[in-house]
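A quick write-up on the structure given underneath.
Only one protein chain is missing; all other protein chains are in place.
Chains here go by letter, A, B, C, D and E, matching the order in which they are written, and residues are numbered from 1 within each.
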Amino acid sequence: MHLNYHRKYCGKIQAVIFDMTGTLVDFGVKANGQALQQLFSHCQIHLSPDILLAIADLPDLAQLTYLFNMEGFKSQWQQHHSSLPDEKQLEQLIMQFRTHQIEYASQQLSLPVDSKPVFQFIRKQGYKVGVCTHYCRDIASDLIPQLTEQGLKIDHWVSAVDVSQPRPAPHLALTCAVALDIMSVAACVKVDDSLKGIEEGLNAGMWTVGTAISGEYNNRSMSEWNQLSNTEKDKIRSEATLSLYRAGAHYVVDTVSDIQSCLEDIEARLKRGERP
Amino acid sequence: MHLNYHRKYCGKIQAVIFDMTGTLVDFGVKANGQALQQLFSHCQIHLSPDILLAIADLPDLAQLTYLFNMEGFKSQWQQHHSSLPDEKQLEQLIMQFRTHQIEYASQQLSLPVDSKPVFQFIRKQGYKVGVCTHYCRDIASDLIPQLTEQGLKIDHWVSAVDVSQPRPAPHLALTCAVALDIMSVAACVKVDDSLKGIEEGLNAGMWTVGTAISGEYNNRSMSEWNQLSNTEKDKIRSEATLSLYRAGAHYVVDTVSDIQSCLEDIEARLKRGERP
Amino acid sequence: MHLNYHRKYCGKIQAVIFDMTGTLVDFGVKANGQALQQLFSHCQIHLSPDILLAIADLPDLAQLTYLFNMEGFKSQWQQHHSSLPDEKQLEQLIMQFRTHQIEYASQQLSLPVDSKPVFQFIRKQGYKVGVCTHYCRDIASDLIPQLTEQGLKIDHWVSAVDVSQPRPAPHLALTCAVALDIMSVAACVKVDDSLKGIEEGLNAGMWTVGTAISGEYNNRSMSEWNQLSNTEKDKIRSEATLSLYRAGAHYVVDTVSDIQSCLEDIEARLKRGERP
Amino acid sequence: MHLNYHRKYCGKIQAVIFDMTGTLVDFGVKANGQALQQLFSHCQIHLSPDILLAIADLPDLAQLTYLFNMEGFKSQWQQHHSSLPDEKQLEQLIMQFRTHQIEYASQQLSLPVDSKPVFQFIRKQGYKVGVCTHYCRDIASDLIPQLTEQGLKIDHWVSAVDVSQPRPAPHLALTCAVALDIMSVAACVKVDDSLKGIEEGLNAGMWTVGTAISGEYNNRSMSEWNQLSNTEKDKIRSEATLSLYRAGAHYVVDTVSDIQSCLEDIEARLKRGERP
Amino acid sequence: MHLNYHRKYCGKIQAVIFDMTGTLVDFGVKANGQALQQLFSHCQIHLSPDILLAIADLPDLAQLTYLFNMEGFKSQWQQHHSSLPDEKQLEQLIMQFRTHQIEYASQQLSLPVDSKPVFQFIRKQGYKVGVCTHYCRDIASDLIPQLTEQGLKIDHWVSAVDVSQPRPAPHLALTCAVALDIMSVAACVKVDDSLKGIEEGLNAGMWTVGTAISGEYNNRSMSEWNQLSNTEKDKIRSEATLSLYRAGAHYVVDTVSDIQSCLEDIEARLKRGERP
Partner (left out) sequence: MHLNYHRKYCGKIQAVIFDMTGTLVDFGVKANGQALQQLFSHCQIHLSPDILLAIADLPDLAQLTYLFNMEGFKSQWQQHHSSLPDEKQLEQLIMQFRTHQIEYASQQLSLPVDSKPVFQFIRKQGYKVGVCTHYCRDIASDLIPQLTEQGLKIDHWVSAVDVSQPRPAPHLALTCAVALDIMSVAACVKVDDSLKGIEEGLNAGMWTVGTAISGEYNNRSMSEWNQLSNTEKDKIRSEATLSLYRAGAHYVVDTVSDIQSCLEDIEARLKRGERP
């Protein structure tokens, strides 16, 4: 008698994997730009939003190289310096750049004041916690302790420099899941503020939760956000929410402090035999 | 208006990931036992099936240590040797053991004579090919070229020593998929002769194809198999097939040479928006 | 990477669209027949149930024409009148007929005494309310205020004379939904006592709730119904309920006063991404 | 015995409802802008893409009013005219504007040379053909005969001015379907080049087919498109295709000439009891 | 790790179970009435359709008892007989009645001339054949050989007198399936002309095929049917078809000679893991 068996994972969530920038730190995804401005403030250089956007996803060195290749930038720099930076000076600039990035990112943790109960819930449920970040390892390792202080005990983190393909490839999420020793990708939840991060989670066979207010869709610092009228907030929220749902996110919330109900719903759906 | 979007991968298969022992080489999963027998043949030691089974999944050194801790084995050895092997002699034994393993495994490729068309089909479709094995890296790297000769171009292989958790954890399959740069776990197919290997594939969110005749369920060499009556073959096939289906395998075939129709059916199902 | 996205409406119910006769007024769907009897009572004409059924769905003028074409009826009429009615007299007859229809229909609102809480629930939820009727516009506009008095605030109503196709075509329900400015047909609920009305709702892509006791399946006035034994009631209820379920109704209840739990269940199902 | 019956429409497609601009005419959705440029060419006014985008969806009069309220535009106009146009002159301008729109739109039918077989297929299958457009009735009725000449026999068309809500509300599609006397919304297919038009179809409970190359995503005239390299074409195609799939389109093709396989697949899915 | 396994029967059809009256014999379900007429023809008794319908489902003795309790019938009988029949005479009447039933039923096999290929197909596929009938065992055993002659090899048949509950209870179908030694109810197909027979099959967990033209919905002899115009045929067919679909039949065809495509489709659906 020919029989077929459809296996379904019906256990608990095993791991929650967070994106870093926009999701846990750097509420408005503005730290990179602010750090650059600060780095060149002594030259009175103003970097336009267009330029900042164009280089945001490049590694640190590539960002600086890009700028020094721009005529306008170069001449501005040369008004304050005898020559373009040599290799050693570039290295120093990168060091300063990273210091500024950490400074700004940590000034703007994406964690609203009410996020501690969620982290307690995660610990109590026994979920492992992973973090995927496109920061280099230096910056990430400086920010991790600050998150620990906020109550988020991180079991493993992976940097984009550790893998060969950037998001939306599933490389970061899968590498993190293997390191966390999870037993099934369907037992993992990816939390991310960006379209590419949601896609990364889906490509990895995981559940996904998008954050609409902290992160790249809002692109405002927490204080800028707080000063908006409710009408403005609603407009931004509904557009960001729709974009993340359109990417395929299973759930969209405002910030990480709102994910507990999603995790509980995922538990209920796993128990019923549903899959991400 | 609150809308939800369910994303489905509808593209082509991107990678086929094969288990090695039982699936591609060592038709009857007997090489380990034969190599041990050969290793100690000068001592007239006979190793019972029970002992062979007990140590089959241990690393090489652990297998030898296990045997030298058995009273009967020890005394038998000491009839031909003045003392138990020291560390250096153990190392030499391991080297010989591996040589025998390779010899036996490659004598018994699991590939029926008609497997070349399947490998051509895979190449023609542009699927990447991965291999996961619990052999150590030395043995595996010796066997890979023999498979290449048979027409299977392997893009990447991973050994169990590279990951922290054995099957049925998804570690090997996921590590291999990341190295193959696949974009979605749902675009991968795991081919395996063992229950644990099928589970590994399912845990990794992949499609799975079990091989019932080559591999651990049959546990006969290809020539032993060929000498069976059709009735005996049918009994073995139906029991092995049922066991692999019960593990959740999406398809079960006799050997790797039969997987083309499965791959074509998976393509059709992916196109319809089905998931593994 | 080829991806497909299945969009699901997960918002709230936006509109509840009621049938009129049998659902909201004219509990036993007997008003038409009673009005005709009354119209010709001065001639001692008795109209058999067969004749009443045959003409029930015709427009008013067609009903009268039909009768005056019947030999028996004509001779009976001519015993009390010198001639058949001319055009003007026919118009007067129609006016009287409609007056009687309104009178009988409104004497027999289909609304049990406990229907007010349901209407309050609908208003509180912010659902828009539509009505579809096969009454001509004169009759309908006389009955609407009586329903408003009972607590049902109607945002829009459509008469069968406004559309080119009768039920089970979806014309009435869709025209009403457009007039109510709903955003998705899946956000609408059609409530109807008749098989054709349920099919109209399904054809329009809407949720459907059938009423088994008020309406054409029961075909008894409310007082006739109340005098039945429980056994008789159960038999009628179970047959009517089965017929409406067989038409594809998502829910079947006794009368409109029982629909709140259906609306709540539909809300829960919409939230889970289910469709009508 | 409590039974529930889930009704499924398993019949044929009954109607195909096309959007006009971008889908059937005005390949690059540029006619509006070109018409405005032409209208004011005697004043040497150049209208920036930003301004054209801002007013593209406004009614004709509103577009002109918008321009005459812009300081720069006003002064430019006044260099060639003694005063701003009075009501009567505005009316003349609108007449000219429409003439130009028709001229440009019809110069750029979205129909590739190979679209006739599709229209023959539609006629042969007996599908009714509807058109929804946001053109005013004057322009639309001028363009319809040109489409007829191309082989598309249109049974009914509706203009946005006929309904109270613009897309993505389902008003246009539903009004058209009722006028076409379809029996079930699930038997209708909406073909559209724009995100809002796909959503309109989904909100109406219909199947949807997006056109990625003709229409608002490409925003190039057919000759501009034909001059692109294959790499450029692929980039535009894949982005437009993804956007339309993300909106929830059931199928995305290049232009209307590619929809036959979609219609055949929908027929097969309807037969299997699937719904849009 | 908590896993759940959903088992699906994916094998072949194992048995086709046919209803007898209306499906295989007695095309118009008129044999019972004709036999009664014949039985009392010497008394010039005419039995109205209403009476025939009222007693159609009663056992033979009960039918006669019913008639002899009717005043009109009794007096008619007594015009030709000195007294009402005693027990022995009743037994003789029953014997004659059955003889007439067999005569009429077999004169009207429901099998169109083109049914032999279907029976060959069934035999070739190796499906077992069962028959469920509400005839008593005497009549059924007389009709079986006639069906065999037509090419239908019947492995087992069950009479309603063998079970405690009439259709729509699943008793007959399940008893037959057990006697046919089927391994799964999902591997059985019930073919029936009546609503209750379709429900019997569904209650038994089987696939169901309804016959709309032969059987109780048509209620015409084959020659009466053949004399109808195509319009009349279409009307009858579409009403009967809809009624059987509404009962939940998976397929509806005209007569048993049309079931091959249904059986092939069921095979395809079973292979895909679908269930009745």
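By our rule, contacts are C-beta pairs under 8 Å (C-beta built on N, C-alpha and C of every residue); 3 or more make two chains touch, one makes a residue touch a chain.
A quick note: this is a predicted structure, and the numbers were derived from the prediction, not measured.
Chemist: Consider the whole complex, including the chain that is not shown, and state which of D:C10, D:L58, D:L84 or D:V161 touches that chain.
Modeler: Touches the omitted chain: D:C10.
Chemist: One chain is left out of this view; which of E:C136, E:A169 or E:L228 touches it in the full complex?
Modeler: In the complete complex, the chain left out is touched by residue E:A169.
Chemist: Where the complex has a chain not shown, which of E:T23, E:S159, E:N203 or E:N218 is the residue touching it?
Modeler: Considering all chains, including the one not shown, the answer is E:N203.
Chemist: Suppose we count only contacts with the excluded chain; which residues of subunit D make the list?
Modeler: Touch with the absent chain occurs at residues 1-12, 183-184, 273.
Chemist: Which residues does subunit B use to touch the chain missing from this display?
Modeler: 246-247
Chemist: Considering the entire assembly, which residues of subunit E contact the chain that has been omitted?
Modeler: 3-7, 9, 163-165, 168-171, 174-175, 177-178, 181-186, 202-205, 242, 245-248, 275
What we mean here is this: only the chains that are shown with their structure count from here on.
Chemist: Quick check on this structure: which chain has its C-alpha centroid closest to the centroid of all protein C-alpha atoms?
Modeler: Given all protein C-alpha atoms shown, the central chain works out to be D.
Chemist: Looking at C-D, B-C or C-E, which one is a repeat of the A-B interface (more than half the contact pairs shared)?
Modeler: C-D
Chemist: As a quick test, compute the distance in whole Å between the mean CA positions of subunit A and subunit E.
Modeler: Spacing between the chain centres: roughly 68 Å.
Chemist: Nearest whole angstrom, what separates the Cα centre of subunit A from the Cα centre of subunit D?
Modeler: Measuring from centre to centre gives 39 Å for this pair.
Chemist: Subunit C: which residues touch two or more other chains?
Modeler: Where subunit C meets two or more other chains at a single residue, that happens at 3-7, 9, 183-184, 246-247.
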